[in-house]
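And then chain A:
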Amino acid sequence: MDIKTLLELMFGLLTVASAIWVAFTPKLLHAGFSLLFTFFGVAGLYVMLGADFLAAVQVLVYIGGILVLLLFGILLTTAMPTAELTVGGTRRGQGLALGMLLLGLLLLAVFRAGWPLSMNALPETTASDIGKGFMTTWLLPFEVASILLLGAMLGALHLARRAGEDQ
Partner candidate 1 sequence: MDFAALVQHLRAALPEAVLEEHPEAFSPWILVRREALAELAPLLRDDPALDFNQLMCLSGAHAPGPEGERLWSVLHLYSTRHGHKLGLKVVLDVADPACPSVAGVWATADWHEREAYDMVGITYTGHPDLRRILCPDDWQGHPLRKDYVAPATYNGMPLD
Partner candidate 2 sequence: MDFLMGNIWLWGPITAVVIAAVITVNALVSVYLERKVSAWMQNRLGPMENGPQGIFQTLIDAVKLILKEDIIARGIDRPLFKMAPYIVFGASFAVFAVTPLAEGVSPADLDVGVFYVLAISSFVAVGIMMAGWSSNNKWSLYGALRGVAQAVSYEVPLSLAVLTVVMAAGSMSLQTVCVEQGGGFWNWNGLALHKNPFLVGSFLIYFIASLAEVNRTPFDLPEAESELVGGYHTEYSGMRFALFFLAEYANMLAAGILASVLFLGGWQPLLPALDFVPGPLWLFGKAYFFVVLQIWIRMTLPRLRVDQLMYVCWKVLVPGALAMLVLGGLWQLMIKG
C-alpha cells in the first residue's frame, strides 16, 4: 500500500475513534483527553491534504490553546480530583436516532452530489501564500478577526473576574 494512503487511513481512524469516545464516554476527563487525539488526527489529515501550515495552526491553537482551556475549565469546576466526573447524558436514545438520521443524510449528500473534482499540484509552501493572502485579499476579515480576538479576550477577562474584584 502507498505510504500516504496508509497514513491517511490511520489518521482518519484515529480521528473517528477518538471522536466517538468524546461523544460517548461517561467520564468527562476522558472525553477531554480523547479530544487531544481527535485534534491530532485532524491535523494529520491536514498534512495529508497539503496544508502543513494549517496543521501546525491546528495543533498550536486547538491542542495548545482550546484543549488546555477546556481541561483547565474541568479542573477548576470540580473541587476534588477524586470526584467521579460524569458528563450527565440525557435523551441518549433520541439523540442517537437523530444522529443516525443526520449521518445518513450527510453520507447521501457526499456520495450523490457530483463534485467538480480538479486535482491541482501542491503549492511549494502554503505559509507564505496564506500570509500574502491575509495581507491582500482577506485583509478586512483578518483585521475583523483580530478585533474579535481582542474583544473575546477582554470579555473573557471581565467574565472570569470574581465578583469582589471589580474595583
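Here is how the candidates were picked: all candidates are chains of the complex that A comes from, given by their letters.
Throughout what follows, contacts are C-beta pairs under 8 Å (C-beta built on N, C-alpha and C of every residue); 3 or more make two chains touch, one makes a residue touch a chain; residues count from 1.
Treat the numbers as computed from the prediction; the structure is a model and nothing was measured.
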In-complex contact partner of chain A, selected from candidates 1 or 2 | 2
What does chain A use to touch candidate 2 in their complex?
-> 3-4, 29-30, 33, 36, 50, 52-53, 56-57, 59-60, 63-65, 67-68, 71-72, 75, 81-82, 122, 124-127
